[in-house]
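To start, I am sharing the structure in question, which I have written as structure tokens.
The other protein chains are all here in position, but one chain of the complex has been omitted.
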Amino acid sequence: MNPESMSPSSAKAGDVVLEIPARAEYLELVRAVVAAAAHVDAGIHDDRIEDLRLAVSEATTNAIRAHATLGSDNRIEVRSNVDGDRIEVEVADRGPGFDPESIPDLPDADDPSRLLWESGLGIPLMRQLTDESAWESDNEGSVVRLIVYTSSYLRK
Amino acid sequence: MNPESMSPSSAKAGDVVLEIPARAEYLELVRAVVAAAAHVDAGIHDDRIEDLRLAVSEATTNAIRAHATLGSDNRIEVRSNVDGDRIEVEVADRGPGFDPESIPDLPDADDPSRLLWESGLGIPLMRQLTDESAWESDNEGSVVRLIVYTSSYLRK
Amino acid sequence: MNLGISRDERDGWMVLAVLGDLEMGSAPDLKRAVIAALADGADALVIDLGAVGFIDSTGLGVLIGALRRCRANGAELQLVCAEPRLRELFASVDLDRVFELHVDVAAATGVAL
Partner (left out) sequence: MNLGISRDERDGWMVLAVLGDLEMGSAPDLKRAVIAALADGADALVIDLGAVGFIDSTGLGVLIGALRRCRANGAELQLVCAEPRLRELFASVDLDRVFELHVDVAAATGVAL
């Protein structure tokens, strides 16, 4: 999968796709759209929608930062698909890409050096909040895929 | 202009694009996105955003109906662009198209036959609520373009 | 989206109080409620839009249809709508000349039967 595969032409019939300028002002809109797209399926537990909302917000924050490093005003695409008991959201950017495998682990909470880490919490949070998370990235951009199962009422 | 010209590739940098399934459940989401996209520009008067919200909702309702006549689950695209003192929203569908020139005028409000017209209010409303409105349509679909100037505080 | 519609009797009027957004997805609920009220023999109806935040052309169309149905049945219809934006909406397509918009249910049921 690369960002190209997320162009509208390959959209599934039930998808809601939002394309925004890579600017922080649109984060709240992304959260609102993901929540609303999920709410269309009345069976989904509010707690799970909240989890997903935050995870997608994190992914979009990273996408906005990735574009900023390029000085790019290219847009970010957020695709939501609600299918039975699962919601899948993909966030695609045209940033410089990165190696998802090489993200360092955070120091343990008891380690005094933990306080030097003001960043680096986004990916751990996305992993915590979702049932499945996956990154694909190359020098044309990155795609994060986040999935929550609506039946998993409790956070992991 | 045809719906093709509204594909993301031709998007302007500041555009917010929402693509939804052609179903009534998504109308509220469309209204929320248009309002939120407009609110990103803090200078826009709430009354004008309300006007635009309703006008875009009308356009989307027509787009959903147009798809329904084809039994199509093709998606609808709503593109918002805020530029200085003007907000422009385009709603594009892949419905059967229609002739915007041949829409009959409603009977006068004093005419008893007015009560036979339960439909046909959408286009008059869009015209009332916006500063500019335009329709383009062929057998591949229709595009409505709605513009409000943020400085025109009062309804026409 | 579904509307909440409650039915209430008041001074010989049947009051249908509507809660929610009156749009494509929900307007058919109101249409059904009006048809049911007339079928149940109501001859004086109030549609109370006091708890409606949004009305689109489909919603206005259902209200026009309600008026036509009431007239065909010899029934009265009054609307309650106090919210300035919604009153402006009726006026913008001349429906303020078709409907009288009352500020509350008391004003609507005060109309002589």
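So that you can tell them apart, the chains are marked A, B and C in the order they are listed, and the count of residues begins at 1 in each.
The rule we apply is simple: contacts are C-beta pairs under 8 Å (C-beta built on N, C-alpha and C of every residue); 3 or more make two chains touch, one makes a residue touch a chain.
Owing to the predicted nature of the structure, the values given are computational and were not obtained by experimental measurement.
Asker: List the shown chains that the missing chain touches in the full complex.
Answerer: A
Asker: Decide which residue listed in A:Leu18, A:Ile44 or A:Ile64 touches the omitted chain of the complex.
Answerer: Here the residue in touch with the unshown chain is A:Ile64.
Asker: Considering the whole complex rather than only what is displayed, give the residues of chain A touching the chain that is not shown.
Answerer: Interface residues of chain A facing the absent chain: 24-25, 27-28, 31, 47, 50, 54, 57-58, 61, 64, 106, 108-110, 114-119, 121-122, 124-125, 128-129, 155.
Heads up, the rule we're going with is that only the chains that are shown with their structure count from here on.
Asker: Which chain is most remote from chain B in terms of Cα centres?
Answerer: Centre of mass proxy via C-alpha means gives A as farthest from chain B.
Asker: At what distance in angstrom does the C-alpha mean of chain C lie from that of chain A?
Answerer: Centre separation, chain A to chain C: 44 Å.
Asker: Provide the list of chain A residues touching at least two other chains, using ranges where the numbers run on.
Answerer: Touching at least two other chains: none.
Asker: Could you list which residues of chain C touch at least two other chains?
Answerer: In chain C, no residue touches at least two other chains, as defined above.
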